[in-house]
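Taking it in order: structure first as structure tokens, then the write-up.
One protein chain is absent from this view; the other protein chains keep their places.
First chain written, first letter: the chains are A, B and C, and each begins at residue 1.
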Amino acid sequence: MPNPPIVIDVPFRVRYAETDAQQIVHHSSYVIYFEEARSEYIRQRGISYAEMEKVGYFMVVTDITIRYHQAARYDNLLMVRVWIEEQRSRSITFGYEVLNAETSEKLATGTSKHLFVNHDGSVVKIPETWHNWIS
Amino acid sequence: MPNPPIVIDVPFRVRYAETDAQQIVHHSSYVIYFEEARSEYIRQRGISYAEMEKVGYFMVVTDITIRYHQAARYDNLLMVRVWIEEQRSRSITFGYEVLNAETSEKLATGTSKHLFVNHDGSVVKIPETWHNWIS
Amino acid sequence: MPNPPIVIDVPFRVRYAETDAQQIVHHSSYVIYFEEARSEYIRQRGISYAEMEKVGYFMVVTDITIRYHQAARYDNLLMVRVWIEEQRSRSITFGYEVLNAETSEKLATGTSKHLFVNHDGSVVKIPETWHNWIS
Partner (left out) sequence: MPNPPIVIDVPFRVRYAETDAQQIVHHSSYVIYFEEARSEYIRQRGISYAEMEKVGYFMVVTDITIRYHQAARYDNLLMVRVWIEEQRSRSITFGYEVLNAETSEKLATGTSKHLFVNHDGSVVKIPETWHNWIS
């Protein structure tokens, strides 16, 4: 992991379908924002996750943590900041911060940990090509 | 298609995540109720859709229509009625009616049309085994 | 309705969570693309739907139709074209076309019809300010 880590900012406009009867963004939606933010991170670092699956590597999620600070609402413009929190030979942990893009208010923070598996579902080392762009 | 058609009733409890900021069930949720209702129809008719995919048949959706009559809310108990509206050699159309299970009020009606495809994505005739349970 | 209608193009990157076990975009996701495309249409025409709800007008969906032509997959870049198909004193119908933005292949077409209601849920005429930007 570089020091400081590379941080990618990914904007999201809150969708109506992501809200709930409390008139705020449903807490499960952040899991999806995290996922798309790390997809964009990977895309910007030179290899798309779609390509990765095509060559037989799959990232599976082993842990999710989210702390919710403030609610977001329909039509809000959010900024999700994503970086690599920790990297090991067989796992990778992403860190996230969700901000209101207009007020810079912090809405949520979290992490997701992943293993790499092959087509058989066996855990494998992180592929070399990935190793390069990560470091 | 039998006359009258076989109708299966499938209950759904509205989930919080299915609501939106209008404090009603989001209109996309009915597409999912329809899907699970027809899964249950197929399951009760003797073959699960999961089994079908295992032997290489996939139902793909070609058309959806939904008319929304009344809104549903969190915690409401719904009843989705499902039947086969029309069957042809290569397509099948399901009909649906969504009721409030407690008041019997009609909430929505709709249809979904499907083709059967094999692993290559080629359209195929409806498998014999299916043909039997349908008729 | 202008002749020809104003058409707004709204891009969507397919999210992983929008796919299903057939490895294509789940058919319910198009309902959400439609919704966000018409939100963007409204936003670009000078009034956000969020503003509209604040002043007490709500658009409720009364009908959805979707025809699926080709499947979309994770990471695909989609373009949703949206326009006003029909406008009456108390209802409005949007038309949609979903394309693969890279190949221009047509993936889906559809419509959504809406009524305007006030805080009490009573159907009302389309507000004047809207009437202006629509025409």
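We adopt the following convention: a residue touches a chain if its C-beta (ideal position, glycine included) is under 8 Å from a C-beta of that chain, and two chains touch if they have at least 3 such contacts.
As the structure is a prediction and not an experimental result, all values here were calculated from the model.
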{"item": "From C:58, C:74, C:94 or C:130, residue that would touch the chain that is not displayed", "value": "C:74"}
{"item": "Candidate in contact with the missing chain, chosen from B:39, B:111 or B:129", "value": "B:39"}
{"item": "Contact footprint on chain A, counting only the chain that is left out", "value": "21-22, 27-28, 31-32, 35, 53, 58, 60-68, 71"}
{"item": "In chain C, positions touching the absent partner", "value": "16-17, 19-21, 23-24, 26, 28, 73-74"}
{"item": "Hidden partner chain, residues of chain B it touches", "value": "13, 15-17, 31-32, 35-36, 39, 48-50, 53, 73-75"}
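One rule holds in what follows: only the chains that are shown with their structure count from here on.
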{"item": "Most centrally placed chain - per-chain CA mean versus overall CA mean", "value": "C"}
{"item": "Intercentroid distance (Cα basis), chain C paired with chain A, Å", "value": "27"}
{"item": "Separation of mean Cα positions, chain C and chain B [Å, integer]", "value": "23"}
{"item": "Residues within chain B bordering two or more other chains", "value": "21, 28"}
